[in-house]
Structures are given as structure tokens and as C-alpha cells.
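With one protein chain held back, the other chains of the complex are shown just where they sit.
Should a chain be cited, it is by its letter among A and B, assigned in written order, with residues numbered from 1 in that chain.
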Amino acid sequence: MEKIFTTRSILLWILFAVVMCAIPFLAGKGFLRICIQAFFLAIYAMSWDVLSGRTGYVSFGHPFLVGIGTYATAILSYRFDMPLIASIPLGILATMIGGTILFLPALRIKETYFALVTLAFMELIYQLTQVVRPDLTGGTRGISGIESITTGAINNYYLSFGLMFIIAFSLWALMRTRLGNALSAIGMNEEAVKGCGINTTKLKLFAFLVSALVAGIGGAFSVHYFGSLAPRNLFDINFLFTIIVAALIGGSSTIIGPMIGALFLTFLLEYLRPWVPGTERFFIYGIVALLLYMYRPSGIYAIFWEVVDKFKGKNASSIKDSTSIQGVK
Amino acid sequence: MTQVLIQGLMLSGLYALIAVGFTLIFSVGRVLNLAYGAYLMLGAYVYYYLVQSLHMPKIAGMVLAIAVGALAGWLKYKLLVKRLNGDAVAIEISTLILAVVLQSGVVLIFNDSSKILLPIVNGITRFDGVTITHNLLTASIMSWLILGGLLYFIRYTHMGRAIQAVSMDTKGAQISGVDTEQVNQLTWMISGALGAIAGVFFASYTQLSPSMWVTPLIIAVAVVIVGGIGSIVGSLIVAHIIGFMEISVSTFIGAELRGVFTMLLIIGVLVIMPKGLFGREEL
Partner (left out) sequence: MSVVLELNKVVKRFGGITAVNELSFNVNKGESLALLGPNGAGKTTIFSLIMGEHRQTSGSIKLRGEEISKLGTHKRINNGISRTYQVPRPFNELNVLENIRVGMMPDSIMDMIWKKSDEKLEKKLADNVGFSSKEYYRTPSELSMGDLRKLELARTLATNPEIMLLDEVFAGLTVGEIEHMSQLLHEKRKEGMTFVIVSHDLRSLEPLVDRAVAMTFGHQIAEGSFIDVMADEEVRASYLGE
């Protein structure tokens, strides 16, 4: 195993955990609820990043993955009275299995078309949820009154933060191994990775499975926090857009970037609420994201390190080792 | 049966019109412009604003809608596509973001409720018990005329041949003295203009809403993928396959399932025959 855990990085992670755990003592419930939303978005964005940020296989179908997890656990617990301790793992499992069966053929095709197939999947599933077994899925109206895991903003804050923290830390460690190098290399030149004697299909499938696992966890837990689901909110281009934008403006293929991006986006939205209450917020999001993507494709995280380095008077290029490199450009 | 035939034919005409602008960009620039659907939305809203709010004549509304579409196409090329320098994945992502920006821009101006666009051409004809709205009939006749004109333009004019040359081999065309920059600008403008016309007819066939760009985009994507590399004739054939398939599905199985089969077609063709029904050199 590579030398992943430097003293400095471990200290930073601990510091991060301590600061975030202290927030409930300092902030009100409203603030905590915003944080919870941000944490779930961060989970989706990291899930997207593991697959798309690294390998360049851009998934436009992440809402579809999140949706499988969400629907599976919601239906099992709400319609069949299954306890959450069983329905949530089954929901996550369903995401991995369902996602793999459907996406596996798509991983054989080239990047650009992969995005389109996943987009088609999302629209397909949206239309199917409305017509196939509406007695289970709740049709267009979805399901509400879903059992919650725990009550109160503080409990849910710790639960969702715990999930995000574990996922972020594990993915970060995983991507610092040679596996991370190999996945980034696929994004740069897949043929050349094959030319190194590596079965890229296997690697992509692994990245996909990890991505589906994380998306499934996010989906399954979030539905028991929000208590309801509706197909139009789930299988929606705006939802897809929020996930991708969070990952991109944070800094794709860094894991930490998408987490920062999700927090940034959610809080930006909250503080813009007095001025732009509705869907218009996507207008501002989108413009910010587009400009950042066009002119600073490495995202906020890289900008942060550049500033830190400038402050220390170090050469800016030395950050390349610590932040790794963005795969999607 | 007559009904399926007539409605299928008309819908296919509309779909061909929707897809052709997308195909054009795909064959010349080899990029998937996911904001293509936004041209349709822009065109439709401009027309709606001018004709139904300002009460301008329909023809003026149409012309201005086309102009806005062409302008949008040109701007998109200049500000976005050119800068990203042919990076297909980046263009895909940024055009998707752009589409969402435009959608919310429309919400900002017109709010997010759906609106009815009055038929561009009034009146109906009954034929063998089938009701044909003159509006959709005009749309499909228009689309045939436009497609015919486009084919003529591409095959027989100097500029059209240049477009063809660039679509086959950009570098080769450049060496032979084709101004690829000019060709690209023109193609993006034509694509935007075609999108805007298609948008006006599509909105009068369905309705006007800020999310109206998604369905036509998927139809256009389906046509390009299933038809193989941006051949206009291939697109035409596939537009008919999809048009007839949707009408048959909604007549014989159920209207709510019509989109499902289009999606299944995209997925199925990409996965089983990655080269498309009419071949594509490389995927």
C-alpha cells in the first residue's frame, strides 16, 4: 500500500471532524438542516466524482442511481413494513446490482455516448415509475410519510455528517493508492492504459460499483431523513445539474473538492434565498459554474491550495502532488 | 390504421426538423450539443412573446425567432465551443450547464408555468375519419421543404460543399483552402435557426414550458445515435422510425408509454449496435 496517511493529512482530517462536530453547539437548527442537505449533496457529488471525475466517463444518470436506492428502501419500509435495518442495506444493494446490470453494457462504449445512455436511463426510469406498478411507486405523486431513522436536527446532523465523513475519508484514501492513478490515467488516455496491460473494463466497473455504492447509501439514508420522494424531483435534470456542478466547481477527481463544492453550493443557495427564492437560483448557479468550468476547470479546491502556496511563497506547481489532478476537463 | 399512417407521417416530419439541426452540428463539429434543445425553447418563447404578447404578425414573429436562434448558435460557438477546443466531454458538460442556465433564464422572465401556443396555422381537415390539424400539417410540409432546401444547399452550393468537406475531414478541408472557422460559424448559425423553427412548431404541437427542451433533445439524440454518423438522410429515416413508433405505441399500447420506447431504442441501439443502424466509422 502506498504511503497515504501523512501526519499532516491525518491532522487535517481530525481537525475537520472536530470543527464539524462542534457546529451543533454553536448554530441553530435551521443552519443544521441546511448542513444536512449539503452533506447529502456532497455524498452524491463524491459518488459522481469517483466514476466521472476520474475516468472521464461522465454519468448523466446519477439521479437514476440515487433513485434506485431511494425507491427500494422507501417501498420496502413503507409498503412492506420492513424494518429500516433491513430495507436500507437492501436499497443500497439494489443500487449496486440494478445499476451494474443496466450500466455494464454502457461502459463498453466511448465516453461521449456513455453520457447519453445514462441520460436516457434517467428519463426512462422517470417515465416508468409513473406507469409501472403505481401502487408500489406511488406514480407521479411519489411516496410520503416514510419512516425516519432518528428525529431532531442535531441527531440527523450527526448521522449525515458521520456518513459523509466516512465516505469522504474512505474514498480519499482509496484514491491515493495506485488505483486512483490508474483511474485518472483512463481519463487521460484509455487506450494507453490498455497498452500498460491493464483491463480497463474491470477498472471502470470497479469505479462504477464504488460510485453506485456511495450513491445508494446517500439515496437510501436521505429518503428516511426527508420522509418523502417524488419522481419529478429525483429524476430531474436540475438534480443532475446540482450534483455535477457541485463536483466540478469544487474540483473534480479530488473527492475533497466535490465535498467543498456541495457545501459551497448549498450555502450559496441559502444566502441567495432572500433575493432569488425559486428556480431562478439555477440561473446564478449555472453562470457561476459555467464561468468557473471554462476558466478554472480545476475548481475551488485547487484555487484554495494555490492561495495557500502563494501565501507560503512556495512554487504553485508543487501542489500537483498533494491535490492530484483533475480528470475531466 | 389510416390515422396511424397520417399522424405518424406528420409527427415524423416534425421530428426530422427537430433532429436535423443537431445532426448538422454533430457531423461538422463532432460534438454533442446538449444545449440544442434550448434553441427550440428560445425560438418558441421569442415567437410567443412577439406574437401573443406584443401581437406582432406571425410571420414577423417567426423571422425574429429564427434570427434569435441563429444568434444563439453563433454566440455558443464563439463563446463556448471554440474555447473548449474540441474537447467532446467538456462541451457535453458545459452545454448541459448552459441549457439549465437558459431554462432558468426563461423561468426568470416568463415564470415556470406552462403556456399554450396558439396554432400557427388555424383549421382542421377530416380525411377518412382522421382529424388533421393544419398546424401540424404545415409543420411537416415546412420540415420537408426545409430539409429539401438544406440537402440542396449542402450538395450543390459552394458553401454547402465546404460544410461537407469539413464534416468529412477537418484538417484536409483546411489544407484545401476551406475557411473552417467560417464554416463552423455558419453551421452553428444554421443549426440554431433550424432549432428555433422546430421549436415554434414543436411548442404549438405540445405546449410551452421551461423544461420543453428535454424531450426534443432526447429525440434529436436518438436520431443521431440510431441513425449513425450525422448523415441527413439517415436522420430522416430514423426520425420516421421514431415518429411512427411513438404514434403506434400511443395508439395501440398507451400514450404514457410513448417516450419509454424511444429511450429503449437509444439504449438498445447503443449497446447492441454501437455503430448505429446506418453505420458509423468509429465509436
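In this section, a residue touches a chain if its C-beta (ideal position, glycine included) is under 8 Å from a C-beta of that chain, and two chains touch if they have at least 3 such contacts.
Keep in mind that this is a model prediction, so the values were computed, not measured.
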{"item": "Interface partners of the hidden chain - shown chains only, full complex considered", "value": "A"}
{"item": "Listed residues A:Thr95, A:Gln127 or A:Ser184, member touching the removed chain", "value": "A:Ser184"}
{"item": "Residue, one of A:Met96, A:Ala120, A:Leu163 or A:Leu203, that touches the chain absent here", "value": "A:Leu203"}
{"item": "Contacting the left-out chain in the complete assembly, out of A:Val193, A:Ala247, A:Leu265 or A:Ala289", "value": "A:Val193"}
{"item": "Touch list for chain A against the chain that is not drawn", "value": "1-3, 174, 177-179, 181-182, 184-185, 188-189, 191-200, 202-203, 206, 320, 325-327"}
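In this section, only the chains that are shown with their structure count from here on.
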{"item": "Of all residues in chain B, those that touch chain A in their complex", "value": "32, 80, 83-84, 87-90, 92-94, 96-101, 103-105, 107-108, 112, 210-211, 214, 218, 221-222, 225, 254, 256-257, 259-260, 263-264, 266-267, 270-271, 274, 283"}
{"item": "Chain A residues within the chain B interface of the complex", "value": "56, 58, 60, 105-106, 108-113, 115-117, 119-121, 123-124, 127-128, 130-131, 237-238, 241, 244-245, 248, 278-283, 286-287, 289-290, 293-294, 297, 328-329"}
